[in-house]
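Omission of a single protein chain aside, the complex is shown with its protein chains in their original locations.
The first chain written gets the first letter, and so on, giving A, B and C; residue counts start at 1 in each chain.
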Amino acid sequence: MSAAQETLERQDQLQGIGCSRKRKEDPRFIQGRGLYVDDVKLPGMLFGALVRSPFAHARVVSINKEKALALPGVHAVVTAEDLKPLGLHWMPTLAGDTQAVLADEKVCFQQQEVAMVVADDRYIAADGAELVEVEYEALPALVDPHKAMDADAPIIREDLVGKDEAGQGKRTHDNHIFTWDVGDKDGTHRAFDNAEVTVREEILNPRVHPSPLETCGCVASFDKVKGDLTVYITSQAPHIVRTVVTLLSGIPESKVRIISPDIGGGFGNKVGIYPGYVAAIVASIVLGRPVKWIENRIDNLSTTAFARDYHGVGELAADKDGRIKALRFYALADHGAFNAHAQPTKWPAGLFSICTGSYDIPVAYARVDGVYTNKAPGGVAYRCSFRVTEAVYLIERMIDVLAQKLDIDKAEIRRRNFIKAEQFPYQSALGWEYDSGNYLPALEKVLEAVDYEGLRREQAEKRARGELMGIGICTFTEIVGAGPSKACDVLGVGMFDSCEIRVHPTGSAIARMGTITQGQGHQTTYAQIIASELGLSSDDIQIEEGDTDTAPYGLGTYGSRSTPVGGAATAMAARSIRAKAQKIAAHLLEVSPEDIEWDVDRFQVKGNPEAAKTMKEVAWAAYNNVPEGMEMGLESVNYYDPPNFTYPFGIYVCVVDIDRHTGETTIRRFYALDDCGTRINPMIIDGQIHGGLNEAFAVAMGQLISFDEDGNLQGNTLMDYFIPTFVETPHWETDYTVTPSPHHPLGAKGVAESPHVGGIPCFSNAIVDAFAHKGVTHLDMPHTAYKLWKTIRQLSLDT
Amino acid sequence: MKVTLNKVFPLDGSVEDAWQILKDIEAVAGCMPGAEITDTIDEHNYKGNVKVKIGPMNVAFHGDITVQDIDAGERQIHLIAKGQDSKGSSSASMDLVARVRESESSASELAGDAGVTVNGKLANFGGRMMTQVSDQILGQFADNFSSKLATSTASGESDEPVAKPEVKQINGLKFAWDALVGWIKSFFSRKA
Amino acid sequence: MIPPSFEYHAPGSVDDAVALLSQYGDEAKILAGGHSLLPMMKLRFAEPEHLVDINNIGSLKGIREENGEIVIGSMTSENDLINSALLQEKCPMLPEAAKLIADPQVRNRGTIGGDISHGDPGNDHPALMLALDAKFILVGSNGSREVLAIDFFLGTFFTALETDEIMTEIRIAPQPAGTGASYHKLKRKTGDYATAAAAAVIGISGDSCRSARIALTNLGATALRATDAEAVLVGQAITDALIEQAAAKVMEICDPPEDLRGDVEYKTHMGGEMTRRAIRDAIKRAGGN
Partner (left out) sequence: MAKTQVSFNVNGQDVDVLVEPRELLIHVLREQLRLTGSHIGCETSHCGACTVDINGQSVKSCTLLAVQAQGARVITVEGLAAGGELHPVQQAFMDEHGLQCGFCTPGMLVRGYRLLQENPNPSEEEIRMGMAGNLCRCTGYQNIVKSIQAAAAAMNADAGNQAE
């Protein structure tokens, strides 16, 4: 066999970067051996059930625990009164606000946590919760964010009255949280004044919920003797949880152990710190016994982490040829009763300023106002980076609006406005430096693949017959991998991430990470990175995450930051190990380090490949035969602070047919080309894209958390809240190009969120396109059969 | 979740007889399907229950009834009833203005303006049936009221109407709450 | 979501079940498939003190033919309806409609008798029973009686069943030759209730309509029989215009509550549209065109 073949074979054996190897985590999952929080059962464990408010806004007049406490098996009923002496009745949010752990004198949203009943098991706890008598005095509820800053609006946060800021800068009304703006305001206004053509559209991103199949929960266990607190918790950021627990409780961080075991999906729902966690922890500290709290689905949809609720206004200024001259976006952000928005501290509107998208726009201005309403707190990034879905939705809808106004083809107008390949790194008008991209060839590839011209011809014929067919295009740029610590921190902790690798004497290895997988397959992809960097088989590399006692500090997994930040840390840690290994190899081969070169899994003497030491051999030597003065062992830890975000992009096309008699939509075709730079495991990437597209489908076509005028939730079970089944879900076609990130050690960019961020506007663009010939420029989500039929009816297209 | 209803019901008895019943809060309460006054705090404030058990469904509200106004001149009463269900998971309130007056088409008539508000679990899962439900409750209230009026006004057919309120109250309950419960049920039920 | 405590009874015969129902009256509820009752109990909307589980009564299960009539035991599951060769041959609308109910797991537990007995206008079998002109056998402490589907549904969640009665059988007369049946259901997603649904059983001779029965799901306080729409069709040559008239008549009797599935206008129009589709299919199957 030739040397080249032999090298390739050795490469294949590693199952490293670029290989669609099977997932290392699967064997336990397919045999029912996963360990999720609700699977944890500790000796003497009690169960906590929350008493929740039936009102969206009310004073708590009195709480009577007697009947509940009298129930056999009930150990405690915890209320704000019990937490006050400990200073734990309020807690900090990730957005600089504070949130009531248990209702302190008033409730500000329906289902707000009022008390926790702790009992022997979940059955008794549920019975006990019903026996807690709470007397409320109802107050007028504020549901519509547009009315939040009215002079006569009910004041939601009496604790903030008189304070002119709520952790995010100046506020101008008791229900106002912040005003955030960016860009050249005057320059943008001038550009609009002088524009040949302008378009304006009001565009809503409705309130939705990530609703992972596993709800939130925890098992808190305080050891009174040792003074140690251990918490098993559904968290996408266990290290931040530990820091917050320490800040709250005063227990030294060294005595707090947070364990995120297997997580049944996160999608942003499991970034925040919720009252149920804190109540369970306090109960465990007070009772000295483990306490479990698990949400039911109604609690989950009603209270922990909604997403979006961005009420936007998009404006574009352009010339007659459709070249965009300026962008002006505004959004009113409904943050609910407490500002528990998931965000890097300095970014009250997250990364909304990515809203110039894939287009070369000379001047832009964006502004977001956050307000309180009597709804559950949150504003999390539902399978996206902070507010990126909202931003991308606005620009991708608006460019279609502009195309329709000028009667320019929706693919052509994108060609005319794309940032060109030679413009990268590109400075956007709103302050970002796009690291890399190559949009035009990707667009042409997709248009050819779907026969775009043919589709448009078919659409014309169908329209002539009165049928409704829509073609949606979305050419989006994401911003992921938060982030450079100079720009991003959480509660003051920079948003780096970390990896610690130890190579064992016999050449297997363990790596521990600051991130935590929730289905992304970290145990596989990180192992593949190390395999390629160290020349050890990924089969022999074990990845551990989620235990703050063993893993190095990291900021966790959300905002597609694992590969861009954690993956980079992994590569850097592996490289420093290889550097040391090279010295050991040189020592073993009795040459100088400069005289040897790396070849897949071994060091060989330049010009004499026969003289070689494999990494396995070097690993053994690292524990018994190292050069004079060198430390023994072969391990390294790296804390990676990325120099920039990464900017994955995608080109999506969606084709829909709408039944004009029922309003039902059929997704005939969805073609998704993604460019996430270097592809570590194509099989996993495809899986992530399928899943992200399906969540985009859910958001665009059906998901909605709605309220009546008194703030009563409507449809907060899976009977109404739309999670597509096998039957509704369309078939997905995937494709890719590769434009590596210039600053990432592997050139990788992160991918899991692109299909959600890019998919949502693609569905909406297809739906609106079906009505474009009738002058429709925008329809708000969700595009249910009911709402589409109403449009059909208005346009009398059903006859 | 709030619905407002304005209803007029024909009555057999005279306006004066009808007013005698209307101004008697306990009698009026007796006309509310499933309602009872549990204690009288003073002439304007009462405590009461509304119990409903229909199909597999149980709802029990306990709360306060406040007489805002009894206007003998207008022959009009204004009641506010506020209650929470025994589990604290729902609440309901009714603001009722009822008056009796002359009528061309009948001996007299009962006119009611009601605002009904529901919050909590009932609003989450049953809110959108409130109009029908309140409508039926008010209608049943009127039926019971006219039955009471019929029994109170001495006449030969006194034995027949005596049974009437009984029957009607049960049916009233059934009809009124069927709609709501069926709806709530349809939310959760798949198949039996 | 934890159900409240109750006493559990699992009688082995209809007589024992009826005895328990008469003994506990209002405090007892029948547990059939449980996919209506248990979720309600988890929400603590329902708190029966006694559950009478009739799943162990073998005589209530199965599908057979008896002097020309199709006889379906009330505890026959949806999946048994779907897989019944007899129904597929003699009453195909029933297995077809059953496939549109809930999902495979739920159809293993859910029973036709339970679906009917709840008198929930959102359930699918009531309209199917009206369209098939079915009879129900009800057994109580006073013995057994037969009630026509048309006389059974009295209000939302309110049926002719007395508290001590159990539905034991559903009886369906054979359809004469030249009859076709079809059920069209519009729903938001798998497992959802109908936004609107229509069942049509149409008999034709030549190109004219000999007989017609049309019934609607979730468009009123009960399943609705659309007799006026039927009258439009019977004795007439079937034309698109005639079907339009029938659909218009159907829309006149729709009185659905507004909910997240749609407002009154949408549901009413969908009642019309489902009717059009059901009639057209029924006619095709009757051998017309």
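Definition applied: contacts are C-beta pairs under 8 Å (C-beta built on N, C-alpha and C of every residue); 3 or more make two chains touch, one makes a residue touch a chain.
Bear in mind the structure is a predicted one, so any value in this text is a computation, not a measurement.
The hidden chain makes contact, of the residues A:732, A:763 or A:786, with A:732.
Although one chain is not drawn, the whole complex shows that of C:28, C:51 or C:260 it is C:51 that touches it. Touching the missing chain, out of A:264, A:484, A:593 or A:633, is residue A:264. Looking at A:718, A:776 or A:795, the residue that reaches the missing chain in the full complex is A:718. Not every partner is drawn; the one left out touches chain A at residues 22-23, 25-36, 38-39, 41, 121-123, 211-215, 262-265, 267, 296-297, 518-521, 683-684, 686-695, 717-719, 723, 725-727, 729, 731-732. Residues of chain C that touch the chain left out of the display are 1-8, 10, 31, 34-35, 38-39, 41-42, 51, 53, 55, 79, 99, 102-106, 108-109, 190-191.
Note that in this section only the chains that are shown with their structure count from here on.
With chains as nodes and touching pairs as edges, the resulting graph is complete, every pair of chains being joined.
Farthest from chain A, judged by the mean position of CA atoms in each chain, is B.
Pairwise, the chains sharing the most contacting C-beta pairs are B-C. Mean C-alpha position of chain A lies 45 Å from that of chain C. Taking the mean of the C-alpha atoms as each chain's centre, chain A and chain B sit 51 Å apart. In this assembly, the C-alpha centroid of chain B lies 33 Å from the C-alpha centroid of chain C.
Along chain C, residues 44, 191 each make contact with two or more other chains. Residue positions 130, 714, 719-720 of chain A are each in touch with at least two other chains.
For chain C in complex with chain B, the touching residues are 26, 29, 32-37, 39-48, 78, 101-102, 106-107, 109-111, 113-115, 117-123, 155-158, 191, 193, 218, 221, 257-259.
Chain B contributes residues 53-59, 87, 89, 121, 125, 128-129, 132, 174-175, 178-179, 181-186, 188-192 to its touches with chain C in the complex.
Listing the residues of chain C that touch chain A in their complex gives 1-2, 4-5, 44, 103, 186, 188-192, 195, 260-263, 265-266, 269-270, 273.
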